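The structure follows.
For this depiction, one protein chain was excluded, whereas all remaining protein chains were kept in their positions.
First chain written, first letter: the chains are A, B and C, and each begins at residue 1.
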Amino acid sequence: MSIKVHYFASLKESIGRSKDELIFTEPLTVYDVWQQANPDKDRPNQILAAVNMDYADWDNPVSDGDVVAFFPPVTGG
Amino acid sequence: MSIKVHYFASLKESIGRSKDELIFTEPLTVYDVWQQANPDKDRPNQILAAVNMDYADWDNPVSDGDVVAFFPPVTGG
Amino acid sequence: MAVTICTHPFNPYEVLQAYEATHLHALGAIGATSLFIGTMRDFNDGDHVKGMTLEHYPGMTEKQLDKILIEAQNQWALIDSLVVHRVGDIFPKEPIVLVAVWSSHRGDAFDASRFIMEALKSKAPFWKKELLLNEQERWVAKNSHGYQSS
Partner (left out) sequence: MAVTICTHPFNPYEVLQAYEATHLHALGAIGATSLFIGTMRDFNDGDHVKGMTLEHYPGMTEKQLDKILIEAQNQWALIDSLVVHRVGDIFPKEPIVLVAVWSSHRGDAFDASRFIMEALKSKAPFWKKELLLNEQERWVAKNSHGYQSS
């Protein structure tokens, strides 16, 4: 199974890349996705998560083909 | 002393005129102005009063040269 | 700060562009513009309406609207504000009133524009007489409250 991961804004800059692709066999949560993609980084403060372009909790499960995104609080408008 | 009186909208139509001029010698209130200008008509329900283009209570005094207006609830906007 | 009474139809978007071009100089300080446009509906109180006449009290209208704008300026941090109101014969789809508020932050602009609109509805001496489809005329009795659907 594979999952695309996107990073935005200041998080993208601090991580140094805008996307990852994860291949996995065990069921994952959003939090697992963060950890597998960033094994050396704790879950950052205040970072939000989305699955398939909807906001998601960090313990939400993810499925094959899902797109997961991590980003800081939004500041539009 | 003299006072101008103006009527507006549906009140003007029911009274049949848009203005009066009152000559008087005794101190008057807004209510007195109504009565002297319309001796045969009770104070109509919901009618508002203004003195010199500011809202006034019916027991407010009026002075020489004042302009008094009577009109129904406003419906602009 | 300006109050204008119009005897002819006006295009609110042209009025706004002209006003901003000539009156607003601290444009870099403006973060929020809140606008309200009231237009004439062709339906009211269950009847089709084909036109209306808006009577007002010249002089008192301007005085009351000026007071409302000053009260808004005193209560919120506004950069500028504007009211334009039609009088005379008005037809469906035509704008009746434009309220515009410019401020640095959106909370002030939203609060003030709504305050100005409600104050105008309850204090500015305008009166609407509707012309119905059957040629009957009727005075609108009372403005509705603006804080709930009605």
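FYI, contacts are C-beta pairs under 8 Å (C-beta built on N, C-alpha and C of every residue); 3 or more make two chains touch, one makes a residue touch a chain.
Note that the coordinates shown come from a computational prediction; the quantities given were computed from them, not determined experimentally.
> From the touch rule at the top of the page, work out which displayed chains the omitted chain touches.
Displayed chains contacted by the hidden chain, ordered by label: A, C.
> Touching residues of chain A against the unshown chain: what are they?
Per the touch rule, chain A residues meeting the hidden chain are 6, 8-10, 50, 53-55, 69, 71-77.
> For chain C, which residues touch the unseen chain?
Contacting residues on chain C, toward the hidden partner: 13-14, 16-17, 27-43, 76-77, 92-93, 104-110, 113-114, 117, 144-150.
Criterion: only the chains that are shown with their structure count from here on.
> In whole angstrom, how far does the Cα centroid of chain A sit from the Cα centroid of chain C?
From the centre of chain A to the centre of chain C is 48 Å.
> For chain C, what residues touch not just one other chain but two or more?
Residue numbers touching two or more other chains: none in chain C.
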